[in-house]
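Notes for the one structure printed next.
Every protein chain of the complex appears in place save one, which is left out.
As written, the chain order gives the labels A and B, with residue 1 at the start of each chain.
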Amino acid sequence: MKLLSISRKLLRIASSKRRFLNSLFSLGVVLSAILVVAPLFIILVSVAIKGGRALNLDFFLSLPKAVGESGGGIAHAIVGTLFMVGTGLLFSIPIGVASGVFLATTSNKRLSAIVRTSADCLAGVPSIVTGLFVYALLVVPFKRFSGFAGAVALSIIMLPTITRTTEEVVRMVPHDLFESAIALGAKRWQAVFRVVLPTAGRGILAGLIGAASRAMGETAPLMFTAFGSHFLNLNPFEPVSAIPLVIFNYAISPYEDWQQKAWAASLVLTFLVLGGIIVSRRLVYGRFG
Amino acid sequence: MSRRRFSSDHVFFSYLTLSGTSIVAILAGIVVVVGLQSRENINRTGITEFITGTTWDPVAGIFGALPAIYGTILTSLIAIIIAVPLGFGSAIFISEFAPPRIGVVFSVFIDLLASIPSVVYGLFGLFTFAPFMREHVQPLLQGAFGKLPVFQGPPLGVGFLTAGILLSIMILPIITSVSREVLKAVPTPEREAGIALGLTRFELVRGVLFPLSRSGLFGATILALGRALGETMAVTMVIGNRYEVSSSLFAPGHTLSAVIANEFTEAGTPQYLSALAGLALILMGITLLVNVIARILVLRITGATR
Partner (left out) sequence: MFRHNKKTHLWLERTLQAKTLVLIALNILGVSGTLACKGDKGSGTGVSSFASVSKDVTIQGAGATFQYPLMSKWTQEYNRQNPNVRINYQSVGSGAGIRQLIAGTVHFGSSDAPMTDEQLKEAKMPVLHIPVTLGAVAVIVNLKEIGDRPLRLDGTILADIFLGKITKWNDPKIAQINPEVPLPDKAIAVVHRSDGSGTTFIFADFLAKSSEEWRTKVGVSTSLNWPVGLGAKGNEGVSGQVLQMPYSIGYVELTYALQNKLNVAHIKNPSGEYVPPSLETVEKAATIATSLPEDLRVFITNADAPMAYPISSFSWVIVYRDQKDCAIATALARFLWWAVHDGQQFSAPLHYAPLPKEMAERCEQKIRQITCEGKPVL
């Protein structure tokens, strides 16, 4: 009898110790969740307060005005950003997606290790250095800044993300799918291109959107490639504006009107990027994963 | 036989291989261009003097990289130490604790955190966060732990600690979202076995989830570290931009990318430009080192060749 009551007591202590640890842990987890979200609200609220007033339809549709004049907007920057990110994607999709598939399907362990490490290192190159690289290659020899150079800089920045996400997603496609296609008589490339890739398609698209979202917020690489412009410019071989450039130029000015526009543009950029991220999540998970 | 060489399979897979090697080529190109640019300064100063020198004097032409290297590593380390537990904790929160709806909302918040441009983080840091640190947090820390060498010096608001914390906020989304994915990928049988054994949530995480997601978490950390090492705009607003090595976390300092970003546009002499290129080379070297070490460690832990 005594043994039973002792063991019961022990069990209770043991289980309460476990429960205590569990409660402590749960508290820690919830606390970390709050700590993570708190700065978000503080930042967003202060940006919204500072820039909200400048947001109106005019802001999105009109071109900039000189300081002191009311009105004016960032239409040229929105067009510029969309153009450069879009063109950048045109360059990085053929190389990035193909490299991702390469990494996922090749049996050449040596080369794939080198490529993978290179992609990771490329991801770690500060964007300003990428910008300077493209400046040396595409701006100086031709003696002109261009939206094209900006697009190339952005494509290099997007490349590692696209490559790695494609690799991960293609790896997740069950091997049976590939093998059944071969069994049905497809050549290897047909099996990859027409069966595996479409299955992984949504994930790849998600990776593309994720990479594009990151590229939209880049400032430093565009300063010496696209250069920036006050005018709406559709010629890719001339300087072009971009939203982060406008934010940067306006934020460091002494005029409240311009600073307000900088915050407003930050809001626009934040929600553009957020939109991209949410869409890419939706594609992968079919819901807001 | 010539038919075989140019089979469609061959062409396709050659194209894939070519794409892969072009990434290596681009990286090599960047390294070469930056390396060539930095040669002039290396010739003048010598590699060891450059890496260990502590003076950065553009007027006199003396360039030493050590304080910048120190600042980069210190701030990134602080960021990782703060962000990894918090990020993994939030991921656990989403996947184990929160009801699905809240989990979704929370994920959106994390994404929002990732969408904010670095310039905004920088401005927030300068105008809101640094004063907050100066007026509330730093005095508190000094009051409690003032004897420690890491909390010496007047509370300025800007400095290593502030920059490290700001960086941690910026890399949190990476760690959280990747950890989320990794936790999702834990096989259900393992998870259910743990629940069947009557494990508490804590024990489940500790005994089942964490061990299985360790390598993924490690990968997330490396990714986040890469971002932290290269972050420029936000850091330069709150680090104090003082070219000095200091043991105190409250002291102002500098980082490699902040120096480059601040001074590149005005660097007048070829040697100055070359010194900045040298800093970029060092930064890329650190990133490469981190990646290689990570890869070796992953190999050791998992025994896999991925």
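Criterion: a residue touches a chain if its C-beta (ideal position, glycine included) is under 8 Å from a C-beta of that chain, and two chains touch if they have at least 3 such contacts.
Since the structure is predicted, the reported quantities are computational estimates derived from the model, not experimental observations.
For the chain left out of this panel, the touching residue among B:Ala68, B:Ala91 or B:Ala130 is B:Ala130.
Contact between subunit A and the absent chain runs through residues 64-68, 139-140, 143-145, 223-224, 227-231, 238-239, 249, 251-256.
Along subunit B, the points of touch with the absent chain fall at residues 55-60, 62, 126-127, 130-131, 134, 154, 156-158, 236-237, 240-243, 252, 254, 258, 261-269, 272.
We adopt the following convention: only the chains that are shown with their structure count from here on.
Listed in rising order, the residues of subunit B touching subunit A in the complex are 7-9, 11-13, 15-24, 26-27, 29-30, 33-34, 37, 85-87, 89-90, 92-94, 96-98, 104, 106-121, 123-124, 128, 169, 172, 176, 200-203, 205, 222-223, 226-227, 229-233, 257, 260-261, 264-265, 280, 283-284, 287-288, 290-292, 295, 305. Residues of subunit A that touch subunit B in their complex: 18-19, 21-22, 24-26, 28-33, 35-37, 39-40, 42-44, 46-47, 94-96, 98-99, 101-103, 105-106, 108-109, 111-115, 117-130, 132-133, 136-137, 156, 159-160, 163, 187-190, 192-193, 213, 217, 219-220, 223, 244, 247-248, 251, 266, 269-271, 273-274, 277-278, 281, 287-289.
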